[in-house]
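Yeah, one chain of the complex is gone here, protein chain that is, but the others are all in their spots.
Naming follows writing order (A, B, C and D), and every chain is counted from residue 1.
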Amino acid sequence: MIEDILVVIGMIMIGVGAVADLIAAIGMNRFKNFYLRLHAATIGTIWGAFVPLIGASLVATGCYCLGSYRWFVTGGGIITAFLVLILAPAGSHALARATHRSGLVKVEPCVVDHLNEEMCVKEG
Amino acid sequence: MLLVTALASIFSVIAVYYAIMEKNLVRAVVFSAIQSTIYAFIYYMLMAPDIVLVYIPVAVGLYPAVILILISKTEKVEKQ
Amino acid sequence: MDFSIIQSFIIYVLPIYMVAFVLYTIRALKGPTISDQVLAIDAMSYDLAAFLVVLSIFFKEPILIGTAIVLALWIYALDIYIAKYLEKKEVGE
Amino acid sequence: MISLSTYLLTIIITSMIMNLALALYGIFFKPHLTKKIIALTILGDTANTFAIIVGYRRWVFSNTPSRPPVLVNYTNVSQEELIKFVNTAVDPLPQALVLTAIVIGLAVTLFLVFLALQIYRLYGTLDVREIKRLKG
Partner (left out) sequence: MKHVLGLIIILLFIIGFSLVLTVAGNYILPSQEIRSLAKYYLYLAYNPWHRNFTVMSPEAVTSIVWDFRGLDTVFETAVFYLAIIGSIALGRGIVKYSKPSGKLGLSLIVKTVTRISAVMIIAVAASIALHGHLTPGGGFQGGATAAVAPLLILIIFSHYYLLEKGVTKDLMLFLRSLGLTGIGIVAIIVYLMALPQGIHAYVLQNQPKPDSSIGLPAYIDGQLISGTLWFFNISEFFAVMAGFTIVFLLITIPERAFKKEEEVERQ
């Protein structure tokens, strides 16, 4: 019984991850600016990667059909989820900081930019 | 499942085309990284986990670093 | 629970993932600047890691999971290299 | 005889041939040495992919996937399971050859990078057309 509940919860999480992936990919194409696309990337990594990884671990825990190696899937999924959780924000941070410092992408349209006023391109 | 692999291989052709034709060398390295990621996925779908395990560190982790170090020590743009 | 239910569920989820990957790849190929491209590769690869885990359940092959761990580790490295290049310092310092 | 999976496998092989042709074009006609090194890595990866495709086994039935060449439950394995494993796994020999080829390709690429760096230190350029002194 408890195994069935775990499998159903895991499948729901995998489905949520797929939908979040689609939303993030659409946002990645629709947003106009590098700094705006960072939001879409965060949706894609946390909701689109972390959640289905935990879901897959739950499915593997509850399903006897994978045999005795299913704990391998559980452990690997949780380790991967932890790695995504710590590495993805750090990578995005390094990339955004380097981009802003090098002046590669202007902030446009902009209200205020406290870090560097020259990067701010006011609208109109 | 082969449908997914065929789609990935078609996108790899586009990535290789841009990587060869691009004048800016840093962007060429980035296109080469896209190609490496797609190839890793193709190896996975062809049931070769050993190759994926050795290909991802080499082609995603080490090739771009080495070539970027070379670019940063020498020239950035390919002249026409 | 029966394994065929999980398998058919994953088959229904699969096209959503594929559309997402195609859109990510379009942005990665098109992106106006280098940062956009790297960001798109970044998001695509983390999602690919999750997708590989889902596929290893679909194939019923638990040993394929090691590839996902390695993929999640190395995409971080690509971010760092490009960031270091954009900071315009010499690489060893 | 003609099936969807045959068509899809032909698409994969045709794309790989296209990649090979593009990489050869890059090696021959692009003047910059860094671009030549990038094209060389792509060429090596594509050649490795051909070897993997040769060793692939098509799915026996539509829902019985071919397996990686690793025996999962090795403790108290029975004869029937071993025969089933032999009849569903892919070819391990190309994978073993490609495995060493990738690492050695990286070592050779590192050697080429050092060579290019030395050329830049001596001549101040990496463009093949401008390295006049290398001629003759």
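The working rule: a contact is a pair of C-beta atoms (placed from the backbone, for glycine too) under 8 Å apart; a residue touches a chain by one contact, two chains touch by 3 or more.
These figures come from a predicted structure and were not determined experimentally.
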| item | value |
| --- | --- |
| Among the chains presented, those that the missing one touches | A, B, C, D |
| Sole residue of A:A18, A:L83 or A:V105 that reaches the chain not shown, by the stated touch rule | A:L83 |
| Contact footprint on chain D, counting only the chain that is left out | 1, 6, 9-10, 13-14, 17, 21, 24-25, 28-29, 53-60, 68-72, 74, 77, 79, 82, 85-86, 89-93, 95-97, 99-104, 106-108, 110-111, 113-115, 117-118, 121 |
| Residues from chain C at the interface with the omitted partner, ascending | 63-64, 66-67, 69-70, 73-74, 76-77, 80-81, 83-84, 87, 90-93 |
| Chain B residues that touch the omitted chain in the full complex | 49-50, 53-54, 57-58, 61-62, 65-66, 69, 73 |
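As a working rule, only the chains that are shown with their structure count from here on.
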| item | value |
| --- | --- |
| Shared interface positions of chain B, touching two or more other chains | 49, 69, 71, 73 |
| Touching two or more other chains - residue numbers and ranges from chain A | 67, 69 |
| Contacting residues of chain D [partner chain A, same complex] | 72-73 |
| Chain B to chain C touching residues, read off their complex | 4, 7, 11, 14-15, 18, 26-27, 30-31, 33-34, 37, 40-41, 44, 49, 52-53, 56-57, 60-61, 64-65, 68-69, 71-73 |
| Residues of chain D defined as touching chain B within the complex | 4-5, 8-9, 11-12, 15-16, 18-19, 22-23, 25-26, 30-32, 34-35, 37-39, 41-42, 45, 48-49, 52-53, 56, 59, 65-70, 90, 95, 98-99, 102-103, 105-106, 109-110, 113, 116-117, 120, 125-127 |
